[in-house]
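A single protein chain has been omitted from the complex, and every remaining protein chain is retained in its original position.
Presenting subunit A:
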Amino acid sequence: MSDAMLEVKDLKKYYPITGGLFGRTVAHVKAVDGISLSIAKGETFGLVGESGSGKSTVGRTILRLTDKTAGEVRFKGKDLYSLSKQDLRQIRPEMQLVFQDPYGSLNPRMRIGDAIGEALLDHGRASRAEVRDKVLETLALCGLSSSHIDRYPHEFSGGQRQRVGIARAIILNPEFLVADEPVSALDVSIQAQIINLFSDLRDRQGLTYLFISHDLSVVEHLCSTIGVMYLGSMVEMAPRDELFAQPLHPYTRALLSAVPIPDPTLKRERIVLRGDIPSPVDPPSGCKFHTRCPVATDACRESAPEFREVGSGHFVACHLV
């Protein structure tokens, strides 16, 4: 795909675990274990999975905020990991990140106007005189008022802080935005407002998103393609409607059956997974999901299924499909 904004090939991120008397590396946490995906310009890609499945690590590794272990990340055709520190810094404004925790991600000692405008100045995108106007403009775009500009982060509510976080990210006019669970710390009514803000911004500025969430209903609302992660690997990836209509992987089915539906009379089969997500230090052999899969066979215990295309744009990693 030549029009891809972002292309990720076989990305791996292992965290070493040191132990023993001399602090040797005894094992690795395989947080991300071979992820490939491609996001076209203007597309919104939703990445879902349980806590600990490696979603956030994917987001950070894609932006080179932590180092990768292996694989390739291409942003607008450029290999991010071969860029020099200087070039990386120059390209950063084009790819931004919105954090899960809207409080921790803001410097507590900086007025939000300074925090939002800082990068503009640092990158020479605006003069000192222009910054304030630009910040005010962005605040308005994100649904904040001009009186907020001189306040500190602790003076805002959770939803407002997340708006500040978004304003901070979009003021640089990025083309690509990673949103790492941007609404999971907020209550439901605020979640809806923030999601609407994301979709307004997409329509207005033509942003491309990687939207990370553990909540399928949030992703359904916003994303055109959805990838499902389990224990560091992608198990299924498909266009939204296809995934919701025809989930193929047993894990995806289990997740979808857990999405609440706003009709109490409607009965449906609920697939309840047994046990917890296994440790990424020593993931199960064969298909990583076989320990919790309701339909696992001997083949699943022995060999890992290939992540293959089964329909147009529909990929799945399961022996039984």
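Please note the rule applied: a contact is a pair of C-beta atoms (placed from the backbone, for glycine too) under 8 Å apart; a residue touches a chain by one contact, two chains touch by 3 or more; residues count from 1.
In this section, contacts and distances are computed from a predicted model.
The chain not displayed here is annotated in its UniProt record as "ABC transporter permease", chosen from "Membrane protein SirB2", "ABC transporter permease", "3-isopropylmalate dehydratase large subunit" or "Nitrogenase molybdenum-iron protein beta chain".
From the options A:His123, A:Arg204 or A:Arg308, the residue with contact to the unseen chain in the full assembly is A:His123.
Only one of the listed residues, A:Ala4, A:Val58, A:Leu80 or A:Leu97, touches the absent chain: A:Leu97.
Here the missing chain is touched by one residue of A:Thr25, A:Ser51, A:Ser82 or A:Asn107, and it is A:Asn107. Set against the missing chain, the residues A:Leu65, A:Val281 or A:Ala299 yield one that touches it, A:Leu65. The missing chain lies against subunit A, touching residues 60, 63, 65, 85, 88-93, 96-97, 99, 101, 104-110, 118-119, 122-123, 152, 154, 168, 172.
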